[in-house]
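Omission of a single protein chain aside, the complex is shown with its protein chains in their original locations.
And then chain A:
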Amino acid sequence: MSIDLSQFFEVFFEESFEGLDAMEAELLNLVPGEEDLETINTIFRAAHSIKGGSGTFGFNSVSDFTHVLETLLDQIREGKRELTAEHVNLLLKAVDCLRALLSALQAEQDPNLEDAIALRIKFEEILGVNQSGATKVAAEKQPAQPEFNTYQIDFKPHHHLFKTGNEPLYMISELAELGDLETLAFHNELPDITDLSADDCFLSWRFFLNTVKDESAIREIFEWVEDDADISITLCGGLFAEQQQATIEEPAVENIESSPEVAEVAEVVAVNPSKKAATAKVTTPAAAESTSIRVGIDKVDSLINMVGELVITQAMLSQIGEQEITETTIASLQEGLAQLAHNTRDLQESVMRIRMLPISFVFSRFPRLVRDISQKLNKQVELKLLGEQTELDKTVMEKISDPMVHLVRNSLDHGLETVEQRIAAGKDPVGKVTLNAFHQGGNIVIEIMDDGQGLNTEKIKKKAIANGLVTEADELDADEINELIFMPGFSTADEVSDISGRGVGMDVVRRNIQSLNGSVEVSSAAGVGSTFTIRLPLTLAILDGQLVRVAKHTYIIPLISIVESLQIDISKVSRVGKDLDVLRLRDEYIPILRLYTIFNHQGAIETLDKTLLVVVESDNQKIGLLVDDLLSQQQVVIKSLEANYQKVDGVSGATILGDGRVSLIVDISGLIKLSGLRKPGSQELIIESKASLEAS
């Protein structure tokens, strides 16, 4: 008879989080004084369903809290109260608080109620609720000294109660959760068995509840049936509790025995705590939310279509297989195989598309972020989101979110000027931050643009010299200086604020993006603004690769890191030190790494003019890889070497080529490390080589 409600928890949480997101988005659209009724209604509905759901599932901390929120919204909705900026701020905080409460409940931890109580007091101040609310808060604040009260509750449902879909049993078990519950059931209205209609409720109850909670908590349980039952709640006081319990004990037992339905109630009440314990054990892991993915029905449909085609192709091929081999069957076999290749490729693309989500999942958190930070910094900011429907692999999406938050914070803090500065510079007092996402080739590009003051190259250079990253003598152009902000330990903020300035930022941002096989660049113009450009592969599972041959081995160089491939003009090569060759390419000096030496392979071509040089870039450093030959370019599926073996230096993974052979994917930054070339963080080697070249 009783349903295990815990099976619906996950759905409830998911819906509640969605509701909160909707509330947040709508709240950010609200402008006090010119609010749109429909917007307020949307917020109200979201709050209301969270309250209803949490009440049903017994998450009272959530439903109590949402209740005050809802009351305020209701008053605004009905025009009894003017919406103020303070209300919006408070409501936004309430959304945060609810999110924290729900996350704690989802992880089956006890939620931290402090914030909720503090916020609730604020709401109640606005609402001007009576003293009882305040005492209730006080009581909740000090659970160490609970005050027990005994309430007498008379609950007389109307006959049609069951038809409204309400079940007294649940209310009774909820009551039992509030404290010690004594139940008396009255069955004197029960008609003769012949007249009895099973759909009607003839029972009524009297409860004695000994609880620390106040009347409103009890009222809330009966909230949904207020119109379908006579309910009276009276306080009998704490002192009489024991006595009353003693007096009612006898009849209660008798009643319970005589009424099967109540017996069941008693059972439910008794069973409840143990059931709670059981649900606590069935722990959903905290990461549950990221393990499922919502897929549009169109994607699933297209997948089914492709599988259908695949089945047809398979049938065709097996039919050919049964025939005798003649010239014609071979021709149609080839045709069938081409068809199969086509199907497989389509299917692969479709399956990959399932993992793709629109980037709005990441973008959606920024309006709130920008609002909060701009308030804190006292700047006026307009956020523009473009290309929200651009799709991106889910894993990439999860990992790109933090670096993006960091970049946006930086733009707000360092990039945009204060209102006064902007007016003085003759700009629009409202600063603009634009997030733009779009596809370019096999990559997704995310741009974070601001129209602020741009990077201060002088300041950056001074700081870099102070930190010993470069020396006074280095002649760096503006772009090179701007690149310095991605160095470890670099921060120009004069004061460390809680928004930015700890100097652990940009290098981490770059590293995180590089770990996704992506890159980040900055371009800036003083007084006009700066743009950060993040480039990411669409997916982590597949990579565009250039196959190269070294001796008899085939390696794959990620296409994204290749700058160009060329034949070496031997006259432009100089030897630096003992064994480092450097190629002068236009106005750059490119160290040449011989892949066969680094990988220790025999039998490769060693003369420079008979080989090819693949110029690659990593960590902002260009190097040339010496290879015997360039083979084809193709998409490769990345396989882990570590699953059955271990990390190999200079290799980021493996893949399986069309002929079934394994080929290794070159890890450029690992190669640089392996070759002994120093990282750009200490550019000595490169600079040294430049100096010696110029001297010669």
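By our rule, contacts are C-beta pairs under 8 Å (C-beta built on N, C-alpha and C of every residue); 3 or more make two chains touch, one makes a residue touch a chain; residues count from 1.
The rule is simple: contacts and distances are computed from a predicted model.
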Answering from "Ion-translocating oxidoreductase complex subunit D", "Chemotaxis protein CheW", "Elongation factor P" or "Acyl carrier protein": the UniProt protein name of the missing subunit is "Chemotaxis protein CheW"
Of A:L203, A:V381, A:I446 or A:L664, the residue touching the omitted chain is A:L664
Given A:L5, A:V405, A:V508 or A:L641, the correct residue touching the omitted chain is A:L641
Touch with the missing chain holds, among A:E349, A:E588 or A:D649, for A:D649
The missing chain sits against chain A at residues 553, 598-601, 639-641, 643-646, 648-651, 654, 656, 660-664
